[in-house]
Structure formats: C-alpha cells, structure tokens
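What you see is the complex with one protein chain gone and the rest in place.
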Amino acid sequence: MLKIENLHKSFGKHEVLKGVDLSVETGNVIVILGPSGSGKTTLLRCINFLEKADSGRLSFKELDLDIPRASSNEISDIRKRTAFVFQNYNLFRNKTALENVTEGLIVARRVKKSLASEIARRALDKVGLSGKYDFYPHQLSGGQQQRVGIARAIAVNPDVILFDEPTSALDPELIGEVLAVMKKLAEDGTTMVVVTHEMTFAREVGTHIIFMDDGTIVEEGTPDDIFVHPKEERTKQFLRRITPDYDFRI
Amino acid sequence: MLKIENLHKSFGKHEVLKGVDLSVETGNVIVILGPSGSGKTTLLRCINFLEKADSGRLSFKELDLDIPRASSNEISDIRKRTAFVFQNYNLFRNKTALENVTEGLIVARRVKKSLASEIARRALDKVGLSGKYDFYPHQLSGGQQQRVGIARAIAVNPDVILFDEPTSALDPELIGEVLAVMKKLAEDGTTMVVVTHEMTFAREVGTHIIFMDDGTIVEEGTPDDIFVHPKEERTKQFLRRITPDYDFRI
Amino acid sequence: MTLDLEFMMRTFLLASAGIPVTLMITVVTLLLSFPAAFFMAISRIHRIKGLKVISSVYVSLIRGTPMVLQILLVYSLLPSLLNSLFKSAGLDIDIFGINPIVYAYAVFTFNTTASLSEVFRSALQTVDIGQMEAALSTGLSSFQSYRRIIIPQALVSAIPNICNVTINLIKGTSLAFIMTVKDITAIAKVEAAYGYNYIEAYIVVFLLYIIVCSAVQQLFKLIENSFNVNSHIPAKEVG
Amino acid sequence: ACGAANETKGAATTVQKKKVYVAHTQTYVPYDFVNDKGESDGFEVQVLKEVDKLLPEYEFEFVPTSDDDLLIGVESGKYDIGVKGAWVTAERKEKFIFPENYIAASIIGLTFRTENADQIKDMESFAKFSGKLVPIAPQNAQYSIVKEYNDANPDNQVELTAAESFDVADAYTWLLEGRYDAYFNIQLSFKNNVLADNGAYHDLADKLSFVPYRAIPTWPLFNKNDQELADAYDTAIKQLQESGRILELELEYFGEDIFEYIQK
Partner (left out) sequence: MRPFKPSFILEVIPLLLPFLGVTIAVTLSSVAFGSLLGLVLARAKVRGNKISKLLADGYTWILRCSPSIVLLFMTYYGLPKMLKDGFGININGQSKGVFVVITFSLIFAATMSEVMRSAYESIDKGQTEAAVSIGMSPFQAFYRIVLPQAAVVAIPNFTNSLIGLLKEGSLAYTIGLIDIMGKGTLVISRNYGAYALETYIALGIIFWCLTIVIEKVFLLLELHFDKGRKQVLSV
C-alpha cells in the first residue's frame, strides 16, 4: 500500500538517508529500530513530506510520485490519509487536550462538532486521559502530552499512522496500555510505521522489522529473522545491548 | 545532605504534591518511580525552585529554609550547586551543542573559555556526541538533544544532579551508555535524584527507591525492598506491569 | 494667561464629531491592511521568489518616504492623472467628486500595511515550526493551519505591537487634514484659528485622544488577555 | 539689538537691559522667514530690528518657530512678541495685545483661470460663478477673511474648505484642470511664481489671472503683560515711518509700497 524507493535526504553536506527502500502492506505494522541519529525520524518525516527528500519515489495506494516533484495537492492528499505522532509531541499549544484531538476531525475531515467531541473523548479515554480534556499542553506532564499526541493521531482513523517513539515519556505501566491500544489498532487493520525502542512490542506486534543505522537499512525481516537469527554484525551488536543486563562499566 | 519536608504544591485547585518528604545523603542515587502525572517532574522542579512550592522545608548542606520564604540569594545558591536534566531537554535554542554545555561553566562558574571548551567536549564525548559539537538543537535528533542536556548538567560538576527521565528518547544501546555514565558519576560520589522508567538502572544503581503516586510517596526503600518485597498493593500493581510480557489485550 | 472655558466646551463637542472620522479611517485602514500585510509577511518568511523582493522593496519604500509625499502623489497627482486619462478616453467620470476620505484610506493603508507586515513577520517567527508540522500532518491545509494554529499563537506576541501601530494610526489620522478630511485635531485647529485659542484647542484634543486611545488600548488588553489565557505563555517568572 | 547695544554700552553696565523674545514664523516669505544663512529675516522681522534699535532699554532676541508655538508661546509668556502676518479679530484681542500701529500688510486676492476673466471680477462674482475655492489652511489669514466675507454675505457664499497647507503647484494644477475655480492667496506668491520671468510657474502666466481682493494690515502680537512694550513699539514705529525707514524696507522686500492698498 505504501512504498518508498531509493529515498535520499541530506542536510547540507551531511547525508542522513542514503537510499532507503520501504514497503508496507495494508494492516502491516512496520517497526523501525536503530541507534540515535540513524535517520529514523527523518525517514518518517519524509514520508509525510514534513521534510522534502532530495530524491526518491513514493507510492501510496493509487498515487505514485516522484517525491521532489510532488504537487501540493498530492502532498495534502497523503497527509489527510496519514497521521503522525511526534517524538516531541508537538501539541497545539493554544488548544486544550480535547481540542487538539478534535481539530483534525472537524477541520480536515469535516466531522460534526458534537460527533468529533465524542470521538475525541473516546480516544483520550483509551490512552488514560479521561480527567484531562480541558487541560492545555503546558498544564500536562510529559507522559500526558505524549498520550494526547497519540490520541490525536488515532482519532482521525487514518490509513497509515506514523509513530515516532510514542512511548518514550511513559512509565512501564502506561507503555503497556498504549502499546495495547496500538496492538488493537493493528488488529483492526490500521497500517502503522513505528519507530520505537520497545523491543517487546516490536517482537509481539511488528509484522516486519527494519533495522537502520547511519542512514541505511542494515537488515530487515520478520521479528523472528531479526531478533532470533540476525545476519549482520551491526544488528547483532545492537541487539546484544538490549538484554536486560546492561554493562554499566565504561 | 538534601532534605525535603512536607512539600505541598497545587496548580489552582489541583493538588499535585500532597506533603512529600525526601532525604538524600551524599553519594546516594535516589530513583523516583511512578506513573505518568504522579508529580515526579513537579517534585524535581520544586527542589530547584523552578516551581515555587506552597509550603515545605528544604535543607541543603548548611542551608535550611522554609521554601515559600526562600530569598533569591538562597535560591541562586542552591541552583549553583545543582543541575537539572529536563524531560523535554530545554536546550538553549540559539546555542550550539558545545555552547549549550560551556555556557554554565563560563557564565555561572567563571571557568576560562578554553578550559570550558575542553570540559564540554569531554562531556559531549562521554554521551557519544563527538561529531555534533557545532550543531544547533534543531539540527539534532531527539536522542542527541537529550544527551546534550545530560552533558550540560554533568559538565558543571554539581553537588546534586536532578535527572528527569534522562533516557526517554534513547535507544537501548545508548541507554546503556548513558546509564553507565551516570553510574560512573555515582561511583565518583555525585549525588543524584533520578526520575526514570528504567527499572534495570533503578535496581542496579539506585541506593534508594521512591515510588510515587498521585502526589504522595506510596513506598520507599532499598531496591530490594521495593522490587523484591513491595508492601503496598499499588506498588505491586505498578511493578507487575513492568514484567517484559505486556498484556496487549484491552 | 487664562483659558477660555466656554471655547473649550464648544470645541470639545465639535471635535468629538471628528471621532467617527478618526475611527472610520482607523478601522477601514486596519481591515484593508491586515490581509495585505499578512501575505507580505508570509511571502518574506517563506521566501517566495519574486514576492519576497517585491514585499521588501514595498516595505522599505513606504516606510522610507515621508507621508506628505505619498499624500501629494495619491491625493493631488493621481486624480489629475486619472482625470486626463478619462478625458482623453472620452469617459465622463467625475474623479474629483470622490470623497477625499477615500484617498485617506489609501494613504494610511499603504503605510499601515508596511508596518504591520513587519509586526506579523516577527510574530509569525515566534511560533515553533513543530506547530505547523503537527497541523499539516493532522490533515489541515496550509491556510487552515495558519488560521487555526499559527495565527492564534502568533497573535500573543503580535497584539501589543498591533496596538502600537493602531494607536499611531489613530493619532496619525490628523494628517488626513491635508486632504481636507477633518478628524479630531483638524476640527479643533479650525476652531482655534479664528481666536487663536490654540492652548485650549490642544487641551481639548488631548482629552479626546485620551478617551479614544484609552478605549482602544483597553480593547487590545482584553483581546490580549483572552489569547493569553488560552495559550502557552505563563506570565509567571522563574527568578 | 547690535546697533543699540553699541551706543548704550556705557549705560548697559548700570541699567540692566530687558530681554525681549520675539518669535516669528519661518515660512511666511517675505514677511517672516529664515534665510539661507539660517538668520531671522523678512520685512516684519526687519522692522522689529529697527524698533529694537530705537529702544535702548530693551534687547530683542529673535526666535524662529512655527505658528502654533508662536501663539502658545506669546500667550503663555515664553515669548513677548510674535509676528506671523497676523490679522486682527475681536477674539484675538482677548488673548493678545494688539498695538495701535500695524507692522505690515498683505494683499490677498483670487487667482483663477484667465478664460473666466469675464465672469470672475471680485469675491461676489466668484461666489456667483461657482464659489469652488481651493481649500485654505485655517491658521492663515486668508481663511478668516473668506469666513468674514461669508458671514457678511450669507446668501452669496464661497465654498470655504479647511485643509492643512499644501503646495501652490497643486493649487494651480487644480485650477487648470477644473477641480477648483479659484485660489485665494497673497499677491506676492502669484507675482513671484507666475508673473516673474524666472518664476517657477511662469509658463502658466497666460492661463492664470489674479485679482486683488483686499489689502489687510498685519500686526505683531504682544503678551498680555507687555503693554509697556507695546506702547514703546508704537512710539518707535511712528518714528520709523516718519524717518522713511519703513518705506525703504518695503521697497527692499516688496518692490513697492504696499500700505497704499490698505483701505482706510
């Protein structure tokens, strides 16, 4: 359904994405792993045209386009059918938690106000924010903000949701809950691309795992391929560190 | 060395801290656990007077003061001897990574420029940012920003460092590295108060664990007390969720 | 030196008739300037080719030339030019019959647009790019993102400066007198001329401006507060 | 007061000279203005300089300024005398002392298109013709004169519009293109700009005509507390008239004796 081919992106002289290919089928949950700075966020941003890639093709359902030459109509079309959960939340600062969620429904999807509120409330409840409807972002704790961001994305019921470390600010208890919400979405057939460091989630829910390093895809495959039979040395090295017993010596 | 007594803090009608006591000895690593919104960030902010508590006493080394009546001299004294790692990083937007770190050294601690650069570079190297000295915050990935924040705090060599989820944006590989840095600091005698969801770190490095919920300290003790023999039902419930096998059903 | 109180009373009443004129010019000017200034600010921020250059030249040209010159061009020269054009085209349009306040609208709009575009430019830049990204990725169009997310946030820092511009505009409308448009100041001056009651006239003008400008400032305070309550900026200080 | 100062140098050490601040407008050429060297100049200013010479107990200091400041300053006492080609009205007499003797005179009249010369001969015929008069700045004497005319002729009025001062080129253009039908201004301006061979708008000389309406005497204004000074002025001005100095200055600044035109 969503396909990226040979995506290149540089910031100045620094090449951040060095030809990335990605293919997502409907209902798939693609998990992107990789060390900090490997280009995961940039990849998601390019898919949503928040960053203009230097070259590459993107096909999304019936659309098939050369990224640098995408028209603003095509871009807005893609954005309407995808949602993004930002690593740093990016909540609308002038809107309450509830309004943050209804905004996309009312304005972009022309849902009636009352229905939008209804949907938004349900989405916020799902992520455990029943009591915080009318709080402004600066009145929310880090984890609460992150959950509003997730609710905002899932409420619009998009074809694809791009998650950028959706559980980073959450405590283990909530991580469980949020990942459960995501798993439920997956079961309902929502396609997802998830950047995460939650290996358990990756293993349980991911249908396809991608391991990125330094702007390229080092290895990809089923969770089993990656976690149990990794081929590349870099992947092995990365996974070795994930075992619960860190080596705290330097 | 650092002691908080009966700390109260409300936002409007909402009481966020309901009488918190805390006592930290030199060289201790206090780990604060607790669900999202339980008041962890607010507690750290009150210690550093970023939030003015409604009531409570604070003693820090030779200082002993009634928090609401602290003079600005006393406040600045405490801030000079502590450092804060923010949950949302709060890097100086108009300074490069290196400048973010040198700023406190040069301005607050009057270290010579060349020496400050030297120290800052070493701190950034420690958190794995050797190549990013001259990047501005918006040019850095989430994890890179978080590490600059850590480097900024450790570079000034304070008596106490307050960490607010210092590894949330990091991949497991880096988490290990950063936690190793923190462990090293602990071994060198730096006192730390750490809000984290990294249970492994809590268990390994924490000398004292505090479990907070809804603005109060529910339970505290050694890692062994909390993780192996928790007394309170709420604690048990929280810890139960931490086991690697989430229940993804809702 | 004694003040002619009776004159002051009379002039106060007469000159209050200038308040609607002053306000009319102000309101029309603001209504016309806002969209124009906004698009200029946008074209500079987004570095839209061509438009950006035009905007910067416009801003510096308008800000950089005396208003009297602009009035001469718009009020005196332009109608003459149009008149001879119409005449040679055989059209029978009475260009000189146009209410001179129209020229006042034009001149003040030119100037206010220039200043406001800089106000907007600086205010729009206070909004974090993440807000725009979030809005776009939520499916809002650029226009909707600006209207619903970016502008409300930008207004917080723009309002005090819009207030400055507006107050200057209100006081500046007295220049419309060159075009025979009589605002508060002009009426008072006409009254003062016959008996040389300038001291009294200026006191009256001062009082009237206090009334008008206070109302306007109060209005802006209210708007500012209503935006502030709903927004991110905690007035509180960390010190 | 240079001349006077020299003569009375001996006395000055014992008798303190009273300083008199004379404010004058700077743009009313050739009556009161600042010349290219930045000095106070003009017919009215020169007459006052002569007056100063005749009054040993006073020392005049000339302050060029705007009309508004001049009026406020003389009224409040910051300045003692103000000259701005001011015309006398009853209301003004409440604010200022007008001395017995005027200091100068202006000839004011209508400029209009030569093609209308048959219809426009004076104010009445102009009012009948259309009355469309180029706007006048209210602080100018012209404004008051037209106002007075209108008050005296309620059923044959001229359209009197007030506006901040503008530019004579505009006024002439507006006449030629028919925006207005007459322009009420001092004759000197017409003479220098249109009639003079080197005038800025000499090209228009055959298209525009001027008809004088009135010559009005203009007064210096004295602060209400300066009656003594006003009296001294009157004495001095008489002397100057008799000595022929005034006529000399008239010829220097206007090229003719304008007092001739004043209706007694």
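Per-chain residue numbering starts at 1, and chain names A, B, C and D are given in the order in which the chains are listed.
Methods note: a contact is a pair of C-beta atoms (placed from the backbone, for glycine too) under 8 Å apart; a residue touches a chain by one contact, two chains touch by 3 or more.
Keep in mind it's a predicted model, so treat the numbers as computed, not measured.
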Identified contact with the non-displayed chain, of D:D68, D:E94 or D:E159: D:D68
Which of C:T109, C:T138 or C:T185 contacts the chain that the document leaves out: C:T185
Sites on subunit B contacted by the missing partner chain, in the whole complex: 48, 50, 72, 76, 79-84, 86, 88, 90-96, 103-104, 107-109, 136-138, 152-153, 156, 158
On subunit D, residues whose C-beta touches the chain left out of the figure: 26-29, 33-34, 36, 38, 63-66, 68-69, 72-73, 76, 78, 166-170, 172-173, 188-189, 192-193, 199-201, 203-204
In subunit C, positions touching the absent partner: 45-47, 59-61, 63-69, 72, 76-77, 80, 84, 115, 118-119, 121-129, 131-133, 136, 150, 156-161, 163-165, 167-168, 171, 174, 185, 202, 205-206, 209-210, 213-214, 217, 232-239
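We take it that only the chains that are shown with their structure count from here on.
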Chain nearest the global centroid, as defined over all protein CA atoms shown: C
Averaged-CA centre spacing for the pair subunit D and subunit B, given as whole angstrom: 82
Centre-to-centre distance between subunit C and subunit A (centres being mean Cα positions), rounded to whole Å: 46
Of all residues in subunit B, the ones touching two or more other chains: none
Residues of subunit A defined as touching subunit C within the complex: 45, 48, 50, 72, 76, 79-80, 82-84, 86, 88, 90-95, 103-104, 107-109, 136-138, 152, 156
Complex contact set, residues of subunit B against subunit A: 11, 33-37, 40-41, 87-88, 128, 139-144, 147, 164-165, 168-177, 179-181, 183-184, 197, 199-201, 204-205, 238, 241-242, 244-250
Subunit A-facing residues of subunit C, complex: 128, 130-131, 133-142, 144, 148-149, 152-153, 227, 230-232, 234
